[in-house]
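Apart from one protein chain that is not included, each protein chain of the complex appears where it belongs.
After this line comes chain A, so read on.
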Amino acid sequence: MSTDLSRALHDAVDGPVAAGRPALDTTGVAARIRRRRAVRAGVRGTVGLGAAGAVALGAATLARSDAAGLPAAVPGAEPGACGSAAESLGSTHGDASIEVVGAGVGVLSATSWQYDSRGPLGSLQGRELAVSFTTVLDAGPGATAELVPSLDEPPHLAVVRDGIVVSVPGPARRTPAQEAVDSQARLDPSGLNPGGHDASAPRELVVDLAACGTDGEPLPPGRYDVYAWTDAASPGERVVDGPWELELLERASTPVPLPAGFPADVPLVPGELVEAVELDGTTASGWLVTVGVAGTDGRQRALRALADAGYTAASAELLDGGRTPQSGLTTLLDAQHVVELSETVGTRHDRELTYRIRER
């Protein structure tokens, strides 16, 4: 017997449909498309409004608008460089891929941290992108090998809109949460991590999302695609993966209204105050404050604000290979206060951050 391969494939695709097979459900698909199109239209509208404003306000504003705008395509740009076409990155030659997981987008169950390595990297108010990387190699039928890229040579990232690279984030550095985890690992008296870090655990890194062609101007709100690539996993061959969706939100700046007596040296992430309780000392003293925020990067922004105010990591839970779960607890301190920060998925907000504050 011989098989006509072309005919067999056409039969497999275009042959009669089996009875009873339900049609493809497009309800959710149409909703996702509407949302994406709305975001794109909104971005175009914002750009148009900015251009009109520049005409009205004169040359100085026009120059500012140009500086804050996203770059156009640059013919001949190196693949992955500012202004290059995303297509120029090509695709992986071989059976290697890169997993990029956004911090704060997974779901922590009772026993594990679940995430989708193809899922969006998150919706961010801030312009720091926190991710963990894993390089995956196909090691033959039914087997894969996972490698954790060196912190010194993490994969490169390119942020793309409308097919053009508009931001080349870097250099990567550890997130405050990762620094807390590493700090605890080095001090771990149990001996479970005698060398300090668990080399097989993906590490959380953070990069700044600055627009190409600007002096560090943050990327404007909108929906982007992120690509990752590395030359390290497979010598001589570039490993390219992506895209992952990334949504950048308008940045909230309204400070949280604080009750009288709240310690002024504890910066809270901007958002809506859900609860602020001054503990009366019966069982504990200090403050318990919960702030609701939009986006998935509330924890990252809260930790950054504390770090910028001089707080340093004291300890952190080390869960599920060092990745930071949503409900992970991070403890930071300065000379006067100890702050324990935790995060949950809110009912009225994307995330709710709870600060437990006590004097040292």
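General observations
Throughout what follows, a contact is a pair of C-beta atoms (placed from the backbone, for glycine too) under 8 Å apart; a residue touches a chain by one contact, two chains touch by 3 or more; residues count from 1.
What we mean here is this: contacts and distances are computed from a predicted model.
A chain of this complex does not appear here, and its UniProt-recorded name among "ABC-2 type transport system ATP-binding protein", "Imidazole glycerol phosphate synthase subunit HisF", "Proteasome accessory factor PafA2 family protein" or "RNA polymerase subunit sigma-24" is "RNA polymerase subunit sigma-24".
The residue from A:Ser84, A:Ser97 or A:Thr331 that touches the chain not shown here is A:Ser97.
Contact residues of chain A toward the unshown chain are 1-15, 17, 21, 23-24, 26, 28-30, 32-33, 36-37, 40, 87, 90-93, 95, 97-99, 116-118, 136, 138, 141-144, 241-243.
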